[in-house]
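Below you'll find the structure, written out as structure tokens, and then a few comments.
One chain of protein is taken out of this complex; the other chains stay put.
Right, chain A next:
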Amino acid sequence: MAIHLTKESKILVQGMTGGEGMKHTRRMLAAGTNVVGGVNPRKAGRTVDFPDRPVPVFGSVAEGMDATGADVTVVFVPPAFTKAAVTEAADAGIGLAVVITEGVPVHDSVAFLDRARKRGTRVIGPNCPGLISPGQSGAGIIPADITKPGRIGLVSKSGTLTYQLMYELRDIGFSTCVGIGGDPVVGTTHIDCLTAFQEDPETDLIVLIGEIGGDAEERAAAYIRDHVTKPVVGYIAGFTAPEGRTMGHAGAIVSGSSGTARAKQQALEAAGVRVGRTPTETARHVLAVLDSGA
């Protein structure tokens, strides 16, 4: 069944005709994802011929939804236009908007996330790799050939650490992997994904990857303690990050004594989560938990 994305998902791509949009739409189609249309008001009515199949371009998200029954949009538009794109998608009533764009001003994110919440649209991102349910569908840029369908669910702030863990556990396979993004404000949190994985009958174990900044991991730990019965294995990046410096992701910053990797690790361990010291050790913890038949 997977979470948030299945083989039934019909996907629009906002910004499909741009460089990144073209590249990743081609990859999504090659992986079997059902991309039903692109959105670009200046190129409405045209069709883009991808190697796998032609994809029509619509003038708006609403038009694309009417014509195709799309329920997911993937947003590749530049940062200055992301707020308008997500707002349009939320106003059209789409169920899920996956915002890949990096560098979106925080005030814009706050505004479109508020709008989406009020319209009932789930947003994943911004500044994220998207999500993939291997063998079914992928919305975003996570490579489809790393691993196969399986029973691990993964939620992460980091794209490359997601790929690394998917690769280390490629022979076990995943139900869904969600990259929630590294910005200070994001639409879908670790807790949202923990909730969905806990309810998903096809997920047996959850991998949670976090990093310095904010207190999302501490909140997730409290949620796990109270609500998650499936085993959770964790990994936290950023133990050696200096205070007050942004480490690549806009949200990855230790401010004073808050947002440290140590505090996150301790909170997770106190909630019964096994936390690996390296990505490889994290994968070994997963194997050990699965072997123990938990």
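Please note the rule applied: a contact is a pair of C-beta atoms (placed from the backbone, for glycine too) under 8 Å apart; a residue touches a chain by one contact, two chains touch by 3 or more; residues count from 1.
In this text, contacts and distances are computed from a predicted model.
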In UniProt, out of "ABC-2 type transport system ATP-binding protein", "Succinate--CoA ligase [ADP-forming] subunit beta", "MoxR-like ATPase" or "Sugar ABC transporter permease", the chain dropped from the view is recorded as "Succinate--CoA ligase [ADP-forming] subunit beta"
Filtering A:V110, A:A270 or A:A288 for touch with the omitted chain leaves A:V110
With the missing chain put back, one of A:S158, A:T176 or A:T260 would touch it. Which one? A:S158
Contact set of chain A toward the excluded chain (per top definition): 79-80, 103-107, 109-111, 113-115, 117-118, 141-143, 145-146, 156-164, 167, 182, 184-187, 189, 209, 211-216, 219, 235, 237-242, 245-252, 261, 277-281
